[in-house]
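Of the protein chains in this complex, all but one are displayed in their positions.
Moving on to chain A:
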């Protein structure tokens, strides 16, 4: 009896193995790090950390005698004052600019159609850029904290009468405040990231960011201001108190919880938009 056999599939019909999700993410990260080369994004992260320190340094160098009482430990006041300037306005502005710059790398190159036609999923592309953004933000904030302490040390040498050498600063509260600030930044970072990916123009996310920052700062006295993610970096300053000793409340504030919620919501929304968006 004859048996019916189906011809074997042609050699090219073998389905190749798809790279795993982590492999895809690793490849995307490797490519995205390479794309940062010669962009202003890295410089912005460095400048974002250094600028508030430089401003504060100048204030203390030229007018320190008006800010520090004789015999008082200058460090708590120095750190608190600097953090207020940096966290309330400069940090949100830095995040707005950084997200816009990162997304512009792909927008300007009309790169989405190329990236999405490669053997990496849209999720990996999306998460990779988000991780780069988070890393650069954290880098800027850690750089800021490190430079702030270093600049205090330099002030001790240049203006010994201010008492920076005699006084001291505990690193624990500074690290804790860094954590609060990072959490407070996440909400607006998530929103700006999604906006920067969605709109090809740099102007729309920039306008959204500046509008958000102005709204947040204007409504700081509103009882529900914690809901506004752009106000969170200013709201967490309440955790900081620096009279004789620098102390930081370790409890996660309502503004930080809202910030986390905004981040989660924005990231999910952004993924959904990217997943179902038709590439240009």
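Assume a residue touches a chain if its C-beta (ideal position, glycine included) is under 8 Å from a C-beta of that chain, and two chains touch if they have at least 3 such contacts; residues count from 1.
Just so we're on the same page, contacts and distances are computed from a predicted model.
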| item | value |
| --- | --- |
| Choices "3-oxoacyl-[acyl-carrier-protein] synthase II", "Peptidase C69", "Nitrite reductase small subunit NirD" or "ABC-2 type transport system ATP-binding protein" - which one is the UniProt name of the chain not shown | "ABC-2 type transport system ATP-binding protein" |
| Residue touching the undisplayed chain, where the options are A:105, A:143, A:217 or A:261 | A:105 |
| Absent chain, residues of chain A that touch it | 7, 9-10, 12-19, 23-24, 27-28, 30-31, 34-35, 37-39, 105, 108-121, 278-279 |
